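One protein chain omitted, others in place.
Per-chain residue numbering starts at 1, and chain names A and B are given in the order in which the chains are listed.
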Amino acid sequence: MMLDPSEVENIAHLARLSIDAADRDTYARNLSAILAFVEQLNSIDTSGVLPMAHPLDTPQRLRPDEVTETNQRDQFQAHAPKVEAGLYLVPKVIE
Amino acid sequence: MHNKTVSELAAGLRAGDFSSEELTHAMLDRIAALDGKLNSFITMTREPALAAARDADSLLARGEGGPLTGIPYAHKDIYCTRGVRTSCGSRMLDRFIAPYDATVTAKLEAAGAVMLGKTNMDEFAMGSSNETSYYGPVRNPWDQDRVPGGSSGGSAAAVAARLAPFATGTDTGGSIRQPAALCGITGIKPTYGRVSRYGMIAFASSLDQGGPFTRSAEDAALVLGAMAGFDERDSTSVDRPVDDYVAQLGNGLRGMRIGLPREYFGEGINSGVAQVLDAAIEALRQLGAEPVEVSLPNAALAVPAYYVVAPAECSSNLSRYDGVRFGYRCDDPRDLEDLYKRSRGEGFGSEVKRRIMIGTYALSAGYYDAYYLKAQRARRLIADDFRRVLQEVDVIAGPTSPTVAFRLGEKVDDPVTMYLSDIYTIAVNLAGLPGMSIPAGFSEDMPVGMQLIGNYFEEARLLNLAHQYQQVTDWHLRVPPGLE
Partner (left out) sequence: MEWEPVIGLEIHAQLATKSKIFSGAATAYGAEPNTQACAVDLGLPGVLPVLNAGVVRMAVKFGLATHSTVAQRSIFARKNYFYPDLPKGYQISQFELPIVYDGYLDIEPEEGSTKRIGITRAHLEEDAGKSLHEDFHGMTGIDLNRAGTPLLEIVSEPDMRSAREAVAYMKKLHTLVRYLDICDGNMQEGSFRCDANVSIRRKGEHRFGTRAEIKNINSFRFVEKAINYEIERQIDVLESGGAVVQETRLYDANRDETRSMRSKEEANDYRYFPDPDLLPLELDEGLIDEVAGSLPELPDAKKQRFVEQYELSAYDAGVLTATREMADFYEAVVAGCGGKGKLAANWVMGEFSGALNKAGFEVTDSPISAAQLGGLLQRIDDGTISGKIAKQVFEAMWDGEGDADRVIEKKGLKQITDPAAIEAVIREVLEQNPRQLEQYRNGQDKLFGFFVGQVMKASQGKANPAEVNQLLRQMLKG
């Protein structure tokens, strides 16, 4: 699967990654190589095989409905990039 | 002191031959003297280490404590450590001071071990050579122009160079076993779910597992025993008592059936590596084990499947790094979009970005079935192969790495070639089985590792086999030149 630079742009946008224009071609090349490599999977017939999402065969454990966490806002926000009045600040979001 | 194993050090501490404080000092001094060249540490925690050592000494003086009390160790910088930088080898977390301890961190602390510092690693655990770290590459103590392996390169190098008697690592596609092989030490990745992942910064959630680096199987048994255990905070942690790994080390190997997959020994295997493995298998045969040829027909699917599944999971796991609540934030973001793109674009290195993009692509509309689902189906075929084979044999053996340590820079520009370094280790993570690498010899003057793969939760058997092998060989006692 050959990816052209515009597809790389799309993927980078979906993943919110900035890519220098100069690097776009390299990324396209490398990503295409990786995709070509993984396309070996197409050579096998997997019809009827159940996808395996997990090595474990056990079901999800449940925890009791209890409040176990205390307020640690100060510790968590001690190294936050931008905080005011206990809120995390980001550039204004327009809705 | 730096040449002693964990169990020797524990005996020495208990006997009063030296104190933990002395031992810790010695290790810290040695690191200061030697690590400049190796670059295996990112953060040193000198004062807390000495304080912890003094606490350990008090405990020991009262006749209390366990096998790890007062033993210094190096901790992979992927484990959260409260109040101490936890960088994951990335600019993204260069200033991240973890506000909590990973479960593994807490367990080792409770066992009395003394953390010397946080070790270097491939960025976000993505790599097989420790060349993608924001903090520069780590060098192999056996030959400083070569890589130590990755992603846990710093931990492996630290143990190989005798800068710490043990270290912690994580393994998603081989990141404990491959560096162990390339650095001539012992490393074990336990069964998926055996060690808690809480606080172990996630790369690929269904593949990640934590484990120790040591210089002997006996030490690995001790350390794994302290790291392993059920954790309520991790839904994928298995509620199953931890075996007494030490107690089973002494079992004889007579009758143990060892499967040798023809796919691992086929054409294309490096001849030096092949020779070392042949001799190692012979040694096991002498010990009473029975080598048997087996087949893992879907072995070739492992690396392609992994490079869909792992990137897919990591592309999602790494979305939280957005410059909002912690970590790197770009300067003067113009708007929200810019905040995200530049914080992530500048905070992540190119290998991480590549994998995020592959993963994003594989999960995106129109490609999910062809890539992600397909890979998960291949995964089941691979796991079934192992299941079948492990009904016939007790353990599977083979080379850990297709080559000895390669040169720095050799594979960095070619991702696919780099990915193939993990050709023997990756399938084990896909299946979730326990895997171990032990030193088995040398080729081109560089260490060669033998990989042992066991059935689910049979770490004890692997450690036993490794320990018996280490009774009749001395590969694991060899020291890198100049580091005696």
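The rule is short, and it goes like this: a contact is a pair of C-beta atoms (placed from the backbone, for glycine too) under 8 Å apart; a residue touches a chain by one contact, two chains touch by 3 or more.
Predicted model, so just to flag it, every value in this text is computed and none were measured.
Chemist: Consider the whole complex, including the chain that is not shown, and state which of B:S295, B:S364, B:S443 or B:T473 touches that chain.
Modeler: That would be B:S364, which touches the missing chain.
Chemist: Just the residue numbers, please: which parts of chain B touch the chain that's not shown?
Modeler: 79-80, 86, 88, 93, 96, 98-100, 102, 197-202, 204-206, 232-236, 312-313, 316, 319-322, 324-326, 336, 340, 360, 363-365, 368, 372
Chemist: For the chain that got dropped from the picture, name the residues of chain A it touches.
Modeler: 14, 16, 53-54, 56, 58-69, 71-73, 76-77, 82, 84-95
Basically, only the chains that are shown with their structure count from here on.
Chemist: Using the touch definition from the top, list the residues of chain A that touch chain B in their complex.
Modeler: For this pair, the touching residues of chain A are 3, 8, 11-12, 14-19, 23, 27, 30-31, 33-35, 37-42, 44, 46, 49-56, 58, 60-61, 63, 72, 75-76, 78-82, 88, 90-93.
Chemist: Show me the residue ranges of chain B that touch chain A in the complex, using the header's touch definition.
Modeler: 95-97, 99, 191-193, 206, 232, 235-236, 238-239, 298, 300-301, 303-305, 307-308, 315, 319, 322-327, 329, 333-342, 344-346, 348, 350, 353-354, 356-358, 360-361, 364, 370-371, 373-381, 383, 415-416, 419, 430-433
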